[in-house]
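Would you mind keeping the following structure in view while I ask a few things?
With one protein chain removed, the remaining protein chains of the complex are shown where they sit.
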Amino acid sequence: MDFLPHTSDDVTEMLEAIGLPEVDALFDPIPGSVRLKRRLDVPPSLSEPELLSHMRDLASRSKGAGELACFAGGGAYDHHVPSAVRALASRAEFATSYTPYQPELSQGVLQAVFEFQSLICELFGMEVANASLYDGASALAEAVNLAVRATGRERVVVGSTVNPDYVAVLRTYSSGLGLQIDIVGHGSDGAVAWDEIDLSGTAAVVVGSPNVFGRLEEVAVAADRAHAAGGLCICVTDPTAMGVLRSPGEAGADVAVAEGHALGNPMSYGGPYVGLFATKLDLVRQVPGRIAGETLDADGRRAYVLTLQAREQHIRRAKATSNVCTNQTLMAIAAAVHLSWLGPQGLARLGEVCIRHTARAAARLSEIPGCTIRFEGPHFKEVVLETPVDAAKLIRGLARRGYLAGPPLGRWFPELSNCMLIAVTERRTEDEVAGLAEAIEKELAER
Amino acid sequence: MDFLPHTSDDVTEMLEAIGLPEVDALFDPIPGSVRLKRRLDVPPSLSEPELLSHMRDLASRSKGAGELACFAGGGAYDHHVPSAVRALASRAEFATSYTPYQPELSQGVLQAVFEFQSLICELFGMEVANASLYDGASALAEAVNLAVRATGRERVVVGSTVNPDYVAVLRTYSSGLGLQIDIVGHGSDGAVAWDEIDLSGTAAVVVGSPNVFGRLEEVAVAADRAHAAGGLCICVTDPTAMGVLRSPGEAGADVAVAEGHALGNPMSYGGPYVGLFATKLDLVRQVPGRIAGETLDADGRRAYVLTLQAREQHIRRAKATSNVCTNQTLMAIAAAVHLSWLGPQGLARLGEVCIRHTARAAARLSEIPGCTIRFEGPHFKEVVLETPVDAAKLIRGLARRGYLAGPPLGRWFPELSNCMLIAVTERRTEDEVAGLAEAIEKELAER
Amino acid sequence: MSAQVEAGVLERSAGTRDRAFPLIFELSKEGRRAWSLPDASDDAPGLDELIPREHRRAAPPRLPEVSERDLVRHFTRLSQRNWAIDVGAYPLGSCTMKYNPKVAEDAAAMPGFSLLHPHCDDELAQGALEMLGILERALCEATGMARITFQPAAGAQGEMTGLLIMRAFHNDRGEERKRVIIPDSAHGTNPASVALAGFQAQEVPSTTDGLVDLDALEEVLDTDVAGLMLTNPNTLGLFERDIEKIATALHRVGALLYYDGANFNSIVGVVRPGDMGFDIVHLNLHKTFATPHGGGGPGSGPLAVSQRLERFLPSPVLEFDPGAETWGWNHDRPDSIGRIHSFHGNFGINVRAYAYLRSLGPEGLRRVAEHAVLNANYLRVLIQDAFPTAYPGTCMHEFVSSAKSLKKHGVRATDVAKRLIDLGYHPPTVYFPLVVEEALMVEPTETESPETIRGLADALVQIAREAESDPELLHQAPQSTPVRRPDEARAARDLRLRWTPE
Partner (left out) sequence: MSAQVEAGVLERSAGTRDRAFPLIFELSKEGRRAWSLPDASDDAPGLDELIPREHRRAAPPRLPEVSERDLVRHFTRLSQRNWAIDVGAYPLGSCTMKYNPKVAEDAAAMPGFSLLHPHCDDELAQGALEMLGILERALCEATGMARITFQPAAGAQGEMTGLLIMRAFHNDRGEERKRVIIPDSAHGTNPASVALAGFQAQEVPSTTDGLVDLDALEEVLDTDVAGLMLTNPNTLGLFERDIEKIATALHRVGALLYYDGANFNSIVGVVRPGDMGFDIVHLNLHKTFATPHGGGGPGSGPLAVSQRLERFLPSPVLEFDPGAETWGWNHDRPDSIGRIHSFHGNFGINVRAYAYLRSLGPEGLRRVAEHAVLNANYLRVLIQDAFPTAYPGTCMHEFVSSAKSLKKHGVRATDVAKRLIDLGYHPPTVYFPLVVEEALMVEPTETESPETIRGLADALVQIAREAESDPELLHQAPQSTPVRRPDEARAARDLRLRWTPE
């Protein structure tokens, strides 16, 4: 099934109007020498019922949070997506609309984005947010580029507790620009001792809190020291924690970045997600990506437009603050709806449940012979569970018993190959925690 | 979670305005003697995530066409619901709108219903259709009432091959009015010999085609004889057959009724479905239920309204053509979208696939030792498979093997207790038919 | 024409008003298609050998031929031409259009419910049956009844079912009672159902304060009366405070009391029909239990009865086998009035109602009644001067005001309604109940906020002023909609009930 409206009469009629003998003549500008002389070797066309059966078959051979109790973390979490949020964000007028180049026909998207920016600023205690970036990792990379431009420096100090995949993306992004990325290690408590690090000449300090181990860090200390050294402080954080935990802004950070998928978007194997990016007003002209702004229309009515476009690639080209064009607007709209659904009380409840249930689960799991919670101190919604066996193998075993845990930490931290992340969201029940504990016990017993 | 917007301040403020001391005072008009002195004993409130887990648990303990290859028929069929149809019919502006009492605010629903009526008329070869009835069975009962009013007679002749559950509903509906319902039996070919039946003094003849056995009947003969006897001919049919099979109108029937769920609505354990009802223009004032009509507005623009309301209960009260008020509009809208999706070619393809694949399946199943297709002659999308064992038991066995068949015919026709219906829609593949055959062979082998 | 076809944004603009919105048939072009279905496989026998000529269709139905893109745009825009609870309030008296929670939609869409075949063996439907079982128990508790049938697809079908049970009850005692009494303020479905069930409907007048006239009732009561149909609070939004006397009077002559549950929203958790003496109750789950009304349907009208009427319920009935711990349908019901639905009623709607019930719990359900009545009275007092209520005092979930004071300015209830549209509100029910002149019947429901109610009240008060200062403004309303005051007389005269090719 193609989705073409043309009948054969249409085609004839149109070719006549154009003055061409046949459809193929449309491609005359293409030299025969490069033309494809055969049909593409791709799978044949399927009818809609056949296609859906095929997709169902593929989907049935992937086991997600629908079938397993999901305690997996590491940057993606099984949070509740409210029915109203899904219903609203998937409205065709949002989902099938294009970039709001014509404000008169785009007030829906533009206002929703303006509301998103406002909500993100509130969340992180910041003054300006953009209309979204690809994901948490690219948001971090863009934040570093902002700091480099703002300070004219090229050294970046990054905590070893920042999600290593984000740091990997940062390295890739900065490789072309030749930035110096210095990783500073964490202590036995799973946090970086920011008061002991040499920050001279740094464009930015990157601190994760909650960090990759789910542990909170001393953002305020990192920010003070960064500022003392004439650099900026970039905080990689978690929006679902902002009802309970101190915001990056309150702690003195200059830029807050985060992965925002948990705000109304499903896990979907890692994407489409949404990169959250917020900072202070004095840095607004360095901000990457689109920004919606409020103005008045020709009749004095409140209206919304894309603004400060002089920062962007389609105007500034090689000198733009970033190359981003298509972003993750629909996910940002879902996040705006979700945050409006939560409100301050709901967000506080969400944070409280995550923190307290994670602590309770940690207590239960550390009762398992041979298992301990690797790092002391305050955690948000995930902890590192150290086990007596290879974590990757253990996780595979748990999956067969109906529990999704991990990721194993060996790939990121070789010394932690027996460790795995355990995340506990508001969706996990007491029974599921008990079930996970038993499953681990059974797995260990069999080794 | 309730869905009330009132804050406690709101309540206080509102009570003040009303001049009442407390909420309970609102119920002063209710004598204390009848008031409920305790809390209702119903399950406690669940939060949205808890509610969805609970519903998922219930749903997971019901096995539908998602998990079993569905060959079941008997009035409900596993047809393909196109993605576009689902997406459009579930638009909030349709789903959460009320009866179109204010035409200025209801052109969407009114025009969609007008289009539905037009499509149904085309389908059945009729001149007027209503805005839907509850289901196929009540559509039949309403058709009989129409015939009784139109002819002033009280005898109704019904073929034994009309879905017996429809006939049961007809009996219930007509019990109050004391109509005489005469059932006429079918021959060994599974069809009624309409040319041999005494139809004197009948208000209506009710013929099913395709009938409950999936077999086609001589509607034209029934219609001619009914008319000769001064009665009407009511044809109970299947909309999915209308691309290929002769329509009731073409065959001379006066009223066509059918279950319309297969047009864009899922099986949903038997409802909400949609009763299709169409007839000739000269009977329009006897038609039950709502009808949308085209007119002009105050500025001469084309507009749609509910019309001929003088037939209806809210105007005519005890003398109304029916008591129906709320109907199945949303299902009718889905049917309108589905029929527009199909078009004449798609409808013809649908019918052809059902007929040819059913015939092929019948051939394969009758190869099973001890199994035969009970009735000869032309069938649409289901056949009666006669087996050497109790059909109900066999069906239970097949379900355990992943195949849904039936219903068993014993409840309707005691002499057919070894028989079951096998329906083959466009969704059933050759492999599934082969699998069903093998499953039956295995089941029989184990007996 | 294509210019019209592409006039999407104009749905929201003055522009459209000059253009006809196309019918799907007018978008049709031969050979265009949205459909996508598998081929019939070659090894299957051919149509011609399977279906004799005389059974084949002669002329194909003239369905439209459109692309999926045409289809999607047409119905998307059509939907934008419609009011909905997701767009704004529906203060329609007697209709109880409250907000429909989205979570219920997700519940009903779960494959275990939406893909379940109605003829499947009970073994395969355990989850669905358990859900119905819990729902039945909860609704029996809320109504004070013994058992329920979920077969009725809407309230009117519930009425019909209840009346046939009434008939069966009397017949069973060898009686042939002919009359069923209804108040003059009753909803049209009541008398219509009475007639359809083969009874004569006898109206009793209301007293000047809008309640059943007890003396008038006593007068018509005799052993030929099968029963009385009542909604309490009644259609005027007033609670029949003599309900116990009424019940006693009915039962004294051996008649039954039928509760029309359309107004149950205002008393759920506060008073139970069973405790008032009712024998038969129907509920409109699409009202009290917040299921989406789909532009006029679907609904669900389960019927509940007291112990002594249980054996007459439609067949089959749901039963739990404590031994096997399984749910199942019992078809062995010799005294049953028979079947009323092809299958099990509007199951998908019952799933939504169940989700709503489980979401609210007992406290939530009672708050529904409290806030429904609170909202109605708040609105009542806010508009009291502009549109005095037909009957004094506190109302329940709805009230009936009258616009007759505006008649002197040549302004009718319709004009008020149409002007309200321009001010951004869906009008209340007008000209019903028939017993009130120029009736405006208003039911805000509990899910509307005080802001909404104040906004509606402000609009109504403004309109009352405009009726004096500028009646023409009201006669010309609405100005903000795709069409204005369609000619209903013309529609009924010059019948166009279907598209026909020019």
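So that you can tell them apart, the chains are marked A, B and C in the order they are listed, and the count of residues begins at 1 in each.
Operating definition for what follows: contacts are C-beta pairs under 8 Å (C-beta built on N, C-alpha and C of every residue); 3 or more make two chains touch, one makes a residue touch a chain.
Here the structure is a predicted model, which means the values were calculated and not measured.
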The one residue from A:Leu52, A:Ile183 or A:Ile368 touching the chain left out of view is A:Leu52
Identify the residue among B:Ser33, B:Ser47 or B:Ser200 that touches the chain left out of the display.
-> B:Ser47
Which residue among C:Pro64, C:Gly261 or C:Pro482 touches the omitted chain?
-> C:Pro482
So which bits of chain C touch the chain we can't see?
-> 1-16, 29, 32, 36, 67-70, 72-73, 76-77, 80-81, 83-84, 86-89, 99, 101-102, 359, 421-425, 447-449, 451-452, 454-456, 458-459, 479-482
Spell out, residue by residue, where the missing chain touches chain B.
-> 1, 3-5, 7-10, 47-50, 82-84, 86-87, 92, 105
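Following the convention adopted for this analysis, only the chains that are shown with their structure count from here on.
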Ranking chain pairs by contacts, what comes out on top?
-> B-C
Rounded to the nearest whole Å, what is the centre-to-centre distance of chain A and chain C, using the mean of the C-alpha atoms as each centre?
-> 45
Could you tell me which residues belong to chain B and also touch two or more other chains?
-> 48, 52, 80, 82, 87, 91-92, 426
Send over the residues of chain C in touch with two or more other chains.
-> 32, 36-39, 68, 72, 76, 101, 103, 105-106
